[in-house]
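Okay, so here's the structure we're looking at.
Just one protein chain is left out here, and the rest sit where they should.
Moving on, here comes chain A:
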Amino acid sequence: MDVNDEKPRIILEEYKVTQNLPSETTVLDETFDIRKFKKKFRIVIVRYEKYEMEFDFIGVHPFLANTFRRLMLSEVPSMAVEKVFIYNNTSIIQDEILSHRLGLVPLKANPRLFEYRSEEAKEGSEQDTLEFELKVKCTWNKEGNKESARADDIYKNNNVYSKHFTWLPIKNQAEMFKAEEVGPIHDDILLAKMRPGHELDLKLLAVKGIGKDHAKFSPVATAFYRLLPDIKIIREVEGEAAERLQKCFSPGVISLRHSKDGRKVAVVNNSRYDTSSRNVYRYEDLKDAVIMSKIQDHIIFTIESVGAMTADVIFTEAVKILKNKCLSLLDELSQS
C-alpha cells in the first residue's frame, strides 16, 4: 500500500503495522538539527483543563515525545507520604498496609518549593518535609437515627477518609503556605474502616521523591501519546456499505454526504479521534476501500495530572529535567 505524500506514516494493515516510505526526507531519517527542528516544530494545545491536557507535538521524532513521557512518569518529582509513625492503631488494618495506603494518597503541595530530603537526615526540616497528623477514633453515634441500620448512622468516624489529615506546619511553614494549599487533593479517599473502640493515631511525613523510586511519587496519573490517525477512503463507498463503514470507526470520523445524484457517500470528516480499532477489516468488501494510517511526526500527547501540579507545569518540569540531564552530560563529556 502506498500513500503518496511527504509525510512519514505508519499504515495499519489488517494484521500488522507497516512503515510507509515518503518521497522526501522527514524528521525520522534526518539527524537532529536544532535549526531545522526549530523551524518545523510546533505545539498546538488542543484541550487544557488545568489537570488534564491534550496537545499536539508536530514535526518531532517519537523518541523525543517518548523522552518527555518517560520523564513525567518517573522523574518529575512530587510529594507523597513516605514515613508513618504509628502511635496507636487498634483498627483491623495492618500497620504496613495502612502506611502503604497513606503513601498512595496524592498530596496537594508544590514540589518545586521543596527539596529532596537527604538519606542521613533524621529530622525533617521545613524545606523538605510536610507533616500531617491522622487522629481518628470511632465511637457509637448517640444522636443519630436510632432505627437506622446504616453504618454511618450507627457509628461516628467509622470510615477514615483522607479529609481527616491535619497538617502540622513545621517552623515557618504556616507562613510559607496557606492551609488550603497543603493536604490531600481528594477528600474522599477511603483509608480504613473502623468500629467503636478502634483508634488511629498517626503522624505522617511527606517528602519529595520521584516516580522511579515508587509510583506514589509520580505526578501524573498517566502521561501518554498517540500518533495522529489519518484515514483515507480510496474508492467511493455508498449506500448501506457507507453506513457500515461509518460504524467501523469512532463517531465523527466518517460522515455521510448526499451526492448530487442522491446517493449516500462516505467521506472522512475528522480522523483525529479514531481509536485505531481497525474494525473495517471485518468486511471483505470494505477492506480495500480504506487506508488507515498514522502520521509519525504528529504526536497527540495527553497528560493526566494527579493534581499537585497542573499538567502544563509538569510538562515544563520534564523539559527542565531533560535540559539538566543534557547539561550534565555535556559537563561530563567536557571533563573527560
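Going forward, contacts are C-beta pairs under 8 Å (C-beta built on N, C-alpha and C of every residue); 3 or more make two chains touch, one makes a residue touch a chain; residues count from 1.
By our rule, contacts and distances are computed from a predicted model.
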Listed names "DNA-directed RNA polymerase subunit beta", "DNA replication complex GINS protein PSF1", "Cullin family profile domain-containing protein" or "Trafficking protein particle complex subunit", with the criterion being the UniProt name of the chain not displayed: "DNA-directed RNA polymerase subunit beta"
Listed residues A:K7, A:R69 or A:H298, member touching the removed chain: A:R69
Selected from A:T25, A:N145, A:T166 or A:T275 as touching the chain missing from the view: A:T275
Chain not shown: contacting residue from A:K36, A:K135, A:H186 or A:K212: A:K212
Residue touching the undisplayed chain, where the options are A:T25, A:Q94, A:S148 or A:T316: A:Q94
Positions on chain A where the hidden chain makes contact: 10, 12, 15-18, 62-63, 65-67, 69-70, 73-74, 86, 89, 92, 94-97, 100, 104, 211-212, 214-216, 218, 222-227, 247-248, 250, 275-279, 282, 294, 296, 302, 304
